[in-house]
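Up next, chain A:
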Amino acid sequence: MVIKDQESAELLEQDLESVPAVELHEGDALPESLWKVRWRLGWAAFKKNWKLFAENKIGLIGLFLILLFALMALAFPVFRAIGPWQNDAVYDPIIGYDAVVQELEVVPTEADVVDPATQINAANAQLWCFGSLPGDTCEIPRAPAPPNSDHWLGTDPLGRDVASQLTYSTRAAFFLGAVAAIVTVVVATTVGSMAAFYGGWLDNFLMRLADLVLLMPLIPILIVVSGMFTVTMPMLGIMIGILSGFGGTAIVLKSQALSVKVKPFIDAARVSGGSNVHLILKHVIPNVLPLSFLYMMFTVTEAVSLEATLSFFGLIEAPMTWGIMLSTAQTQGYLRSGLEFWWLLIPAGLAVSLLAAGFFFAGRAMDEVINPRLRAQ
Partner candidate 1 sequence: MLKFIAKRLAQMAFLFFLFLSIVFFLLQAQPGDISSQFINPTIPAEVQQQILGRLGLDGSIWNQWWNYVSNFFTGNLGVSFSQFPEPVIDVIGERIPRTLFLFTFATLLSYIMGFTLGKRVAWKRGGFNEYSVTIGGVLLYTVFYPWFGILMILLFASTLGWFPISGFLTPEFWRNAPFTGNQVFGQLLLSVAIAGIIVVLGLIVAHRAQERSTTRLVRRGSYILSVLFLAGFWFLRSEMRPYAWDILHHTILPVVTLALVAFAGTMLLTRSSMLETLKEDYILTARAKGVPDSDIRDRHAARNALLPVVTSFILGLAFIIGGGVVTETIFSWPGMGALLLNATVIEDVPLATGALGFIGILALMAHLLVDVLYNVLDPRVRVQAGR
Partner candidate 2 sequence: MTDTRLDTAEGSSGTPVSNGEVPILEVNNLVMNYEMKSGMVSAVEGVSFKVPRGKSLGLVGESGCGKTSVALTLMQLTASNARILDGEIKLDGENLLDLSDEEMRKRRWNDVSMVFQGAMNSWNPVYTVGEQIRETMDIHWDPKPTSAQARAKIEELFNLVGINPEMIDRYPHEFSGGMKQRAVIAMALACDPKLIIADEPTTALDVIVQEQILEELRKIQDELGMSIIYISHDIAVIAEITNLIGVMYAGKIVELGPTADIFANPRHPYAWLILSSTPSVTGPRRVLAPLEGEPPNLLDPPSGCRFHPRCPFATQKCVDEEPPLADIGPGHAVACWHHEQVPVTLAKVEA
């Protein structure tokens, strides 16, 4: 159990008071099982932290956005399995195709086309309806098609349902974010702890490395790397994780580990024979974890943005992501004409921005909960 400050200590006292005082003799079992006590203390601490977190509207907005996207991610398999997109190949985000058909009236020449939304001249009509004459109706498949009752967000230039693409990509984004975040935390905690505990040349070297990583702009590096190798989503997650993990996060976690290292209970543990590894695993990591969790938030923000940028430039090997959605629209020129094809432009870009913003807001709010106490130490 980590006692972080005065308030937690008081909470602990309160809770301990509710445990009946009992005389213990050697060999006795505890009156209340240890895990129950731990659970109760943990829950009390959580409730208190939540109150602090919720005071800040920004954190709530962030959390709301994250939940919104989580629901969206769930929407995909649910809709595919039991909902409106059930078993309909049309709605497959990658290979689906639905030609939304538009009925146009055939008119003799170009000059007679008064409303291009409902009329087409005879020459062009031959492309789709060979042999049609002025006065006939010709059905023309439109892709991309604007939103309609079948496709709530319309279709993309290849006829695929935009809404299903959007929700499918949400899963990809969360997955990437999770991978990057976990790898970052693992790497940063390891690097930070090792630097703190072993000191000397290892510390020096790791910190120099961290300086380097901090300085280097990630995008150019990732661009070149994805040019040299075929980068898939998991690979990207790991790369982002490693690069972020060695950087600023490692430095912060190292100083946190250092502050734990000088605490008396470490000496006690050492005296009773604990090795460095044991100390790191058993004592440093639990103390450092809240801070790590905080940085995970920012890593997700970064990962989502990075991935979207890279796939926008076509450098990522993935079936479907928001970046790819925009990339498809861009390379086929549909984004140049302003808001005419808004359903290709707005949803994907907005999704990337809002998910990144959501994690950022939540991260900042968490920062205010976790950090001031660390500073007070």
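Following the convention adopted for this analysis, contacts are C-beta pairs under 8 Å (C-beta built on N, C-alpha and C of every residue); 3 or more make two chains touch, one makes a residue touch a chain; residues count from 1.
Picked so that all candidates are chains of the complex that A comes from, given by their letters.
Please read these numbers as outputs of a predicted model, since none were measured by experiment.
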Fill in the blank from the handout: Answering which of 1 or 2 touches chain A in this complex, the right candidate is 1
Completion exercise
So, in the complex, the side of chain A touching candidate 1 is made of residues 58, 208-209, 211-212, 214-221, 223-229, 248, 301, 305, 308-309, 312-315, 322, 326, 330, 335-336, 338-339, 345, 348-349, 352-353, 356-357, 360-361, 364
